[in-house]
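Shown next, in structure tokens, is the structure this report addresses.
Removed: one protein chain of the complex. Kept in place: all other protein chains.
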Amino acid sequence: MIEQYIPVFLVIAFAIVFAVLVVFSSKLLGPQRPTPEKLSTYESGMKPVGSTHERVSVKYYLVAMLFIIFDLEVIFVYPWAVKFRILYNEIGTSVFVSMLIFLIVLELGYLYVYKKGGFKWE
Amino acid sequence: MLYSIEEFYSILPFIILSTGILISVLIEMYSSKSEKILPWFSIIIFSAAGFYSLLTVNSMSVIMQGMLQTGGIPNIFHFVFNFGAAITCLLSVDYIKKYGAFFGEYYILIQISVLGMMCMAGAKDLFMIFIGLEVMSVSFYALAGMNRKRLNANEASLKYFLLGAFATGFVVYGIALIYGAAHSTSIDVITASFPAMSGNVIFLAGVLLFLIGFSFKIAAFPFHMWVPDVYQGSATTIAGLFSTGGKAAAFSAIIASLAPLFAGSVHVFMPYLAVISVLSMLFGSIVAISQNNIKRMLAYSSIAHAGYMIIGLAAGNHAGIAGIVFYLTAYTFMNLGAFGIVSLIEGNGETNLDLNSYAGLSEKNPMLALLLSVFMFALAGLPPFAGFFGKYYVFISAVKGNITWLAIVGVISSAISVYFYIRIVVLMYFRDSQSGFTIKNSSAGMLAVIISFMLVILLGIIPGSVINLISSFLN
Partner (left out) sequence: MHVPIEYFLVLSAFMFITGVAGVLTRRNAIVIFMSVELMLNSANLTLVTFSSYIGNPVGQLFVFFVMTVAAAEAAVGLAIIIALFRNKQTMNVDEINILKW
């Protein structure tokens, strides 16, 4: 059983050896002339100032929460869509109507959030 | 077609309520006076669904591909939930202005929670129990924190949410284990395969975890710690709904799912139920004595009442189940009445909640004092009122089920609890008023209290025919 994994172990070992080799060879072989600019943290050209524990505005979380709720409801649509043809032949239009009712209820929730200003960003 | 016209008639209370929720959301979105329209709209919806359930109580059927059961005991529960919620809405009309959470969503959330309760009461599949439980609980978490400016309400809803979600974890894991052992989530299949599996560890562990999760929801002793804080921190009317509708719904789910298992010849869960029942009764009754806030006192009394009701489950016979259903019906109306009067007496910003505010109430407002005394006597279980018959039927079932000692502990605990109920009556009639607050008039709230008073009296006059009706559904 363990023999089956030998190729995987080989790849892991090769990856480790290669990574270590590359990092250390550049340290050993390359020229090193450090300046204060080179030693500072790389921040895309910005000056690295301030705390790393920056607080994110709560509005991001609100939008993220709303996204997660509506995103997860789609879970129910996937199995329905996969089996739609079979179910339609068996039962008829009520398969379609049930999902329509589900989506209308969901849409009402979305409209409610919109109307109450859940997406406003002032 | 998927649904027949008979199914449509059986499911009509659910359709009324769901349509009502959708229309309420539209009213809340598009009307500027939604706070004035929604309470009365909700009351109409609840009354329609409640009365329809009561009228069709005799037409039993299993619908939605064996997911849901209507008629019989589920319909009695539907009536209790809808009527309890209607009384809560009626109380809230004036109360919610005093309390300061003036949102239309308040009523929508009550409607959604009642829909969840109805799913639990009629469940024929663990799916429905889970969905109903979550629909109810999530709207309850939001209702507890409705007044988001008050730290009390924030704290109550956080505690309710964390412990409620914890309990949900137990319920879901229990359902997963039951599914693994019984190979199905249908309650009929689980019941049928129970005799073969009474020694299966996975199955028994699943049922035990399921029961532990629901012990949180019914507020039984080792899992009670959220009850006093949540009742004290949330709005009084909402606390009334938590203690009546929430408890009744959790019991209805246990009855719908596990009562057939308890009725078996080997009642393996009797020791667990007996222990939490004894602990809840004694703990609730003894700790309630030392409380000075009336909402906390009623919370501990609700823990004790959960203990009495569990006796019926521990007895494991039809008499016990019928006793619980009767007890819950009576308890819903007497406790809502008591919470209703507390909400009428409460002043702006959650004042007048300590017991001293009730001193000399008989002179200030003799009507309220009389009604509150009746509710207190009923909660204590004194003879002419509904509460007495609830306890009586449950204790009788314990004697029939050969656990007489449990009934004796129940009687002792009732005797202890008489002290703190009667203390309020003594305060109202034999002490002089110390603080000179005035009670705001609220005709809607008064009407709600009088309706619950009449139901408590009615259940005290005709307990025999009600219990016969309930028993006829069980055989």
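Labels for the chains are A and B, by order of writing; each one numbers its residues from 1.
To be clear about the criterion, contacts are C-beta pairs under 8 Å (C-beta built on N, C-alpha and C of every residue); 3 or more make two chains touch, one makes a residue touch a chain.
This structure is a prediction, so every number in the text was calculated from the model and none was measured.
> For the chain that's been dropped from view, list the shown partners it touches.
A, B
> Write down which of B:P74, B:G233 or B:G316 is the residue touching the left-out chain.
B:G233
> Which of these touches the unseen chain: A:I6, A:V56 or A:L72?
Missing-chain contact among the listed residues: A:L72.
> Per the definition of touch given earlier, which of B:Y95, B:F130 or B:F420 contacts the omitted chain?
If we include the chain that is not displayed, B:F130 is the one touching it.
> At which residues does subunit A meet the chain that is not included here?
58, 61, 65-66, 68-69, 72-73, 75-76, 79
> In the full complex, which bits of subunit B touch the chain not displayed? Write them out.
127, 130-131, 134, 138, 141-142, 145, 148-149, 151-152, 154-159, 161-162, 165-166, 168-170, 172-173, 175-177, 179-180, 183-185, 225, 228-229, 232-233
Please note the rule applied: only the chains that are shown with their structure count from here on.
> In their complex, what parts of subunit A are in touch with subunit B?
91-92, 94-95, 98, 105, 108-109, 111-112, 115-116
> Across the complex, what residues on subunit B touch subunit A?
Contacts found on subunit B: 1-3, 22, 25-26, 28-30.
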